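For this depiction, one protein chain was excluded, whereas all remaining protein chains were kept in their positions.
Order of writing sets the labels: A and B. Residues in every chain begin at 1.
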Amino acid sequence: MNDLLLNIKGLKTYFNLTRGVLRAVDGVDLKVGAGEIVGLVGESGCGKSVLARSVLRLLQHPGYIAAGEIIYEGTDLSKLPDEKMREHRGKKIAMVFQDPLGYLNPVMKVGSQIEEALRIHRPNEDPGKIIPLLLESVGFPRSARIWDRYPHELSGGMLQRVIIALAISCDPRLLIADEPTTALDVTIQAQVLRLLKRLCKEREMAMLLITHNLGIVADTCDRIYVMYCGRIVETADVFSLFEKPYHPYTRGLLEATLSIDEFRENLTTIEGTVPDPINLPPGCRFAPRCSAARLVCTQADPPCLTIDALKEHVAYCWIGTAEYEKSAAPLTTAI
Amino acid sequence: MRKTKSIPVFILQRILQVIPIVLGTIFITFLLLELSGDPITALGGDFALPDETVEHLTKAYGLDKPVYQRFFIYISKVLRGDFGYSYKQGRPVMEIIMERMPATILLGAATYVISTILGVAMGVIASLKPRSWLDNLIVTLSVMGFSTPAFWFAQLSIFIFSVLLGWLPGFGMRTLDLVDTSLLAVIIDRAKYLILPAFVLSINGLATLARVTRANMLEVMHKDFITTARAKGCSEFAVLIRHKLRNIMLVLITLIGLRAGMLVSGSVLIETVFSWPGVGRLMYNAISSRDFPVVLGGFLITAGMTIFINLTTDILYTILDPRVRY
Partner (left out) sequence: MEMQTSRQVLHKKMEMGFSVRLHKFFVSAVDFWRRYKKTKTAVFGLVIILIFAFIAINASWLAPYDPYLITRERFAPPSAKHWLGTDDMGRDILSRIIYGSRVSLSIGFIIAALSMTIGIVIGAVSGYFGGKVDTLLQRLVEMVQMLPSLVLIIVVLLLLGGGIDRIVIIMGLLGWTGTARVVRAEFLSHREREYVEAGKALGFSKFHIIFSEILPAVIPTVLVIMAMNISGAILMEAGLSFLGLGDLSVITWGQMLQNAQRWLSQAWWISFFPGLAIFLTVLSFNLIGDGINDAINPYLKER
């Protein structure tokens, strides 16, 4: 990793609910280098979307950043005043979302929605010239006059490309893509991914790709973070992770992905249920679902193990430590 | 790819859809007229008219023709603005109504402006901080607002502001012996008379609008495209105006259209309480003196106005919301 673009340190994002405090993101470290494509993987509800929104401070009440730093090119975004924060949104960091129809204003023409962003961040340029170029760069021929359309007139794949055009309209250096292909047809998914990858290369733009699908990550990303219950459990270079997954959760995810790809009928999922995010168990949060869990796993937070220093492969797990070997018989009560 | 219909085509369609409603309304009045008994006997009042006169009038009014023919004649008359003659004043009903129209339009327009601006503003303010004391206050005020009988509220406000405090006039539309007749003085004079009735007439609509605005704002707040707008770098003000309000505008326009009927009904009551010289007051007087042609004409005119307002809001709606046009 050469030039560090985004450096998240010990980020905690909480939601104060009537039932208690929901710790959606609970001490996450994450780095994105310039021009790098980083994957963030986890099951739905693990806090990856909240993490993405925390970066741009798009959290809605009652969510808030409780602790940590979000350093983007040397500035800590988490402490920036709102006014300054707005200058970053769309201009330096842009976002692409999951459900393309819902994320566009239904009563505004597509072109005006892109124009709105241009007027904020590139006030001296003529939007009428930029918009057709932008739409062309995401694969719409100029003759289609997409800017004159309303969202409901376009298909899901087209809308997602419009959102991507909107996101890149002000030349951001970092694109956060939150499940950009989940709502699309399988055939369209590949197109959109290829488009995102191409745009990153052409524009020297970094991307944080958030998904629950390891298959997508394998094709696209340079590095991967695996997240579970608000924490990172493993991170590595994409090859290292697929070759030698260390954390039982990563292995479970990989198995699930492989079985989907190769034997479609025989779908493996990780057994057990995700713990209640308001009453998280002590120790490793995956322990209740982990077949290799021992007593120590349920007692203390797992240590940070360096699997491969060169490939920055790190896992948070008790397995392989002296404490784990000494610990009592595996726990069987969990599942 | 679905293509949105062009706006003129849509407007034409809407206008065509209104035609059966207009005819239906005329049919209702015709039916009522037929049911109300023999108009010639009514013309005579307490006197029994001589037979020749009855025969002559029956021919003159076309009452000897079959019902369906009379209905068509009636439609063509109504559409030409011929509502017959007032029993009391002996003048064409249309003429009498048109004299009163400006006053009613003035009051109605003022009411629309007050209820829309205040109602939407209150709803927006309430929605900014849900469950805060200000929100609770506005919610409470709005449920009280549409539970208040407007004519009672009118009486109370006359008593308080006119009788007790003497700040505003409680009856009429203008000072008859105004000394200073400069334009400004006349406008101020009119405004003084307008404030109470317009405010009273608007409270029901204002309360409804505040409530609906608040509910819709709370809903639109959680829509995903609001997040997109913020992610673009829009200021909160821009998000409010261009994204939130722009979207709930459609609901509000429908509501404003639907309120037209209630506004017309309300103005009959309010104009009566404030002695406002409009169509409502005219109708009240016509009711008291059983002047049927005027009452029926008033009904047709107010129904026509309501249909027109509804049509206008419908067209506005289609211009603002592309989704309804395909």
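One rule holds in what follows: a contact is a pair of C-beta atoms (placed from the backbone, for glycine too) under 8 Å apart; a residue touches a chain by one contact, two chains touch by 3 or more.
Source: prediction; values computed, not measured.
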Missing chain: touched chains present in the view: B
Among B:Ile21, B:Leu63 or B:Leu79, residue touching the chain not depicted: B:Ile21
Candidate in contact with the missing chain, chosen from B:Val120, B:Ile138, B:Leu168 or B:Leu269: B:Leu269
Missing-chain contacts mapped onto chain B: 17, 20-21, 24-25, 28-29, 32-33, 35-36, 130, 140, 143-144, 146-149, 151-153, 155-156, 158-159, 163, 170, 218, 222, 258, 260-262, 264-266, 268-269, 272-273, 283-284, 287-288, 290, 292, 295-296, 298-299, 302-303, 306-307, 310
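Here is the rule we go by: only the chains that are shown with their structure count from here on.
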Residues of chain B touching chain A in the complex: 1-4, 222-225, 227-235, 238, 242-243, 246-247, 250, 320-323, 326
For the chain A and chain B complex, residues of the former touching the latter: 53, 56, 58, 60, 86-91, 94-95, 97, 99, 102-108, 113, 116-117, 120-121, 149-150, 152-155, 163, 166, 170
